[in-house]
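All protein chains but one are shown at their positions in the complex.
Going in written order, the chains are labelled A, B, C, D and E, and every chain counts its residues from 1.
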Amino acid sequence: MPELTAHTLVVTAHAGDFVWRAGGAIALAASRGERVTIACLTFGERGESASEWRAGRTLEEIKASRRAEAESAAGVLGAEVRFFDAGDYPLKVTDELTHELVGLYREVQPTVVLTHTLEDPYNGDHPAAARMALDARVLAGAIGYPAEGEVVGAPPVFYFEPHQPEQSGFAPEVLLDITEVWDTKRKAMECLPAQKHLWEYYTDLGRRRGVQLRRNAGPNLGFASNTYAEAFMRPYPQVTDRLA
Amino acid sequence: MPELTAHTLVVTAHAGDFVWRAGGAIALAASRGERVTIACLTFGERGESASEWRAGRTLEEIKASRRAEAESAAGVLGAEVRFFDAGDYPLKVTDELTHELVGLYREVQPTVVLTHTLEDPYNGDHPAAARMALDARVLAGAIGYPAEGEVVGAPPVFYFEPHQPEQSGFAPEVLLDITEVWDTKRKAMECLPAQKHLWEYYTDLGRRRGVQLRRNAGPNLGFASNTYAEAFMRPYPQVTDRLA
Amino acid sequence: MPELTAHTLVVTAHAGDFVWRAGGAIALAASRGERVTIACLTFGERGESASEWRAGRTLEEIKASRRAEAESAAGVLGAEVRFFDAGDYPLKVTDELTHELVGLYREVQPTVVLTHTLEDPYNGDHPAAARMALDARVLAGAIGYPAEGEVVGAPPVFYFEPHQPEQSGFAPEVLLDITEVWDTKRKAMECLPAQKHLWEYYTDLGRRRGVQLRRNAGPNLGFASNTYAEAFMRPYPQVTDRLA
Amino acid sequence: MPELTAHTLVVTAHAGDFVWRAGGAIALAASRGERVTIACLTFGERGESASEWRAGRTLEEIKASRRAEAESAAGVLGAEVRFFDAGDYPLKVTDELTHELVGLYREVQPTVVLTHTLEDPYNGDHPAAARMALDARVLAGAIGYPAEGEVVGAPPVFYFEPHQPEQSGFAPEVLLDITEVWDTKRKAMECLPAQKHLWEYYTDLGRRRGVQLRRNAGPNLGFASNTYAEAFMRPYPQVTDRLA
Amino acid sequence: MPELTAHTLVVTAHAGDFVWRAGGAIALAASRGERVTIACLTFGERGESASEWRAGRTLEEIKASRRAEAESAAGVLGAEVRFFDAGDYPLKVTDELTHELVGLYREVQPTVVLTHTLEDPYNGDHPAAARMALDARVLAGAIGYPAEGEVVGAPPVFYFEPHQPEQSGFAPEVLLDITEVWDTKRKAMECLPAQKHLWEYYTDLGRRRGVQLRRNAGPNLGFASNTYAEAFMRPYPQVTDRLA
Partner (left out) sequence: MPELTAHTLVVTAHAGDFVWRAGGAIALAASRGERVTIACLTFGERGESASEWRAGRTLEEIKASRRAEAESAAGVLGAEVRFFDAGDYPLKVTDELTHELVGLYREVQPTVVLTHTLEDPYNGDHPAAARMALDARVLAGAIGYPAEGEVVGAPPVFYFEPHQPEQSGFAPEVLLDITEVWDTKRKAMECLPAQKHLWEYYTDLGRRRGVQLRRNAGPNLGFASNTYAEAFMRPYPQVTDRLA
């Protein structure tokens, strides 16, 4: 079996999610020359654009500005972004949108999938996106499911960190060292000026997860003291040929 | 910081535990030329030697035979075994035994640690061994703790699979491909003739975990259909520079 | 920011739920001069009116009698009740009903919300009502969500006690002293003669939760021995300026 | 029953714990004129004084310096500190030390108790301290238990936040607004110069818990944007006469 | 009240599920002269027929062959099978299909119900079938629910073992001794030649659960060493007049 090209698929609810929660993982994969495709199911036009609504912008204006920001950030990170414009607040779990995602899986043949947690009491759109990402992954692997393209293998899935981890049942199971691409992630965050208050928030989080990474890194890894990290969970077991 | 030599430390309650539960992981590390040290806290002379007691053997005879079997199996796997003769059924958590383990940590400077789960309603010796393995790991890393040798870093820990996984809160988080050393593990099992009924049992388990490994291996790994695996849990987060 | 008027919103599946599960909390708020609005999503006409079906009553007759009982009980407690007549057994989670609830949130601007648990293996209508109560709370707070009225802040939520607490993942996290309004709750229960067998059942429960309250009340509270209480859970953290 | 004087009892493993984890709660109680007594079961002389061991200091010198720092920090916060010098790494659960704590409970008659979580895979001394704090609380309330002083009521208990919350089963259940005493907490942290790297770490944490507090504060509380908070868990139900 | 005839209702997603997961329970009930009805909600035509799709078979051909296999296996076990042809991958939770199941409950008046777990990250059709089996059981017991037939009592429910138990939150709570009907279960498995690789897999599982049964069987039961078992969970409490 020929080895598939490494390709990370990121499925998110709103246009900014991939920057805060997985910007480091995306930049790291891209820095290794791998492809990354981001599926933004909505623009976050209703639930995550409060300041623009208050400023009297129209729905279409808001969508356009969120799209532009996301494209800019994806460009900085080295990824391609696809918009599904499915409508947020609430994002609904539908057969049609799940089917579109099956098509995307079969097109890009992902080797890694990143998405939200299935639990988030502060934002129901996140679990809805994760639900469809997981369902589509299974359907895309069934030869009997009627969609274009080759069936996919079952790529490993990682949940990225929600905004309120403890209330969403999130505990770090994987700590990813993103120190070498930290500046890139920071630049991508700065493509989202409307949420400027989150820049420092997620810089703090990156540093804090970096401290935790060093604490768990074991005797050999020798991480520098200025480490940044992102945290993930695995819904499926890790497969490996070496314990480390 | 010079890179430490890879060294796996296995802390077990009874003389046979390392064969059934981690024989593949041990053989795999040894096959890469790495060192493996097994700490057997007891010989399993009371709780896991029923047939010999029924045959009227003395305590010392039973200990000697369990020791010989374990040494033989460790030799097949390519590991060194140390016996602590702390007495089983029950194995007690004591400061003295924990202190001895601190000494072993500082001596071997492990880069990976394998031990039992902290829960096992069928055999209290297993949680006792795990409790001391974990406590000693923390103490060995504190410069203020008075014991010989250099302090150790915090090596990653893996719990191996208990005999009754579902009743012990065990769910596979890591599936280790041991196909290439399967024959070695089987030979090590055959060093324990008194428990011959377990040979097939753990061969079945290895095959079943192998099937599960393939199911979770993703699109790229191309595992053959005749795969064997061992399952592990991680009490601490995985540290990595690549999601896979 | 001017302080909002205290206003408790109770979202329930069936017409009688608020009496058994939150009658004390409602009466207590009302006794302080605060407003309480109860949203009854259905009348409980199919699933909780067995005796009336056996007596050959029609659907409309049953609805009318459940409505009259609920209005009577709400009057005793000092609350206003709104009926949504969404149909029970099963109560369905729909966008339309959720939208109606968003409107109610924006109208009443609740400062506290009470609803069912998200889990109840004996009655799927309860989790359905809770699901919509929680979703509407988030949507009502998003300025981009298209509904009448001012957006709401995020009021604290309390789950009241289900009929089978242990099977519904319910453990008391908050014990509310309702001793001073107990007679009012009892009178409200007596507005539901068709479920007379529950009067003693919920009197016993109130007494038992009262005993538990005294056991947890600490050194200072001095509760009398004849205490009644209701139990609640919090899905979101408590915010306070004093540990007590 | 005369109302007891408010008195917070803080039971910690090492001399610095109360500053990082509960300095805000302590300062807040003190600022209301209430008494706070801190029980430091050890000085943290072995496990949390790495730099001093590396500098060749003796055990007694290290204990003295940890004691001086803790007294200084307690003074800033407005609390009294008692040292038990029970020896750390490992702190052992013993009948004798539990008995001493019973005496302290009966002496100070606490109305609130703060301690560690019962789970902490990075530091076994913390669960040991919590275990004894909880056991002593129950024993101190039994008239038949032979110790000096009056029996105590059952004061509410709060677990403060461990260094690795997600790995210790910690999720914020109570968010305490410490904004008004933040400067005091910061000054107390600065009494611990050997752990200067933690000043910023716990300042970040305070700010992050403050953000979370605002997110959960509901419509009425009007917290300023520059809010600091500490997080706690409750092992026992909250008793109240008002849902809020 | 006249005693109802024992009647086991098995609700499954795909045509083969009942054989692997509950073939022993079915054969055992049939061997006692009891009736067993199996509801196959789909044929498994898309998700569990990969080899036939690769061989270029049409949808109708595949359905027909799955139906024939299932009828053959049911005949061997001594049960009747009903097909609902609701479409798999994904099987959708709908009001219509739930209503059909209510009709089946009222028709067969089951005294025991077997179905899938509510959690299965590898196959969403299984939780969907379980969801409808549980909802229909509650609705069928409500006199107000408009469907033909007598209302049913609340029969005990058992979840059978999923293919990936640990990842589906499955731990054996009931171990059923199926030794005496093992040959019948094996023959039923052999009616499914397209999944021949599962014959040995489920034979191993039966043997392994049999070993576990002996380990938990207590002093009196005297099970032979060649024991086979199936594992189940109970979502509702067991009701009994004897602890054993």
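FYI, contacts are C-beta pairs under 8 Å (C-beta built on N, C-alpha and C of every residue); 3 or more make two chains touch, one makes a residue touch a chain.
Small disclaimer: the values here were computed from a predicted structure and weren't measured.
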item: Partners of the unshown chain among those that are drawn; value: B, C, D, E
item: Touching the absent chain when the full complex is considered, from E:E107, E:E173 or E:E190; value: E:E173
item: Chain not shown: contacting residue from D:P121, D:G149 or D:P235; value: D:P235
item: On chain B, residues whose C-beta touches the chain left out of the figure; value: 45-47, 49-50, 53-54, 62, 89-90, 92, 121-124, 167
item: Interface with the unshown chain - residue positions in chain D; value: 95, 98, 134-135, 138-139, 142-146, 235-237
item: Footprint left on chain C by the chain that the document does not show; value: 122, 164-167, 170-172, 201, 204-205, 207-208, 211-212, 215
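FYI, only the chains that are shown with their structure count from here on.
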item: Each chain counted as touching chain A and chain E at once; value: B, C
item: Chain B on chain D, rotation in degrees - Cα superposition, rounded to nearest 5; value: 120
item: Between chain A and chain C, centroid-to-centroid distance (C-alpha), Å; value: 38
item: Separation of chain B from chain C, taking each centre as the mean of its C-alpha atoms, in whole Å; value: 53
item: Multi-chain contact residues (two or more partners), chain C; value: 236-237
item: Each pair of chains that touches, named by its two labels; value: A-B, A-C, A-D, A-E, B-D, B-E, C-D, C-E
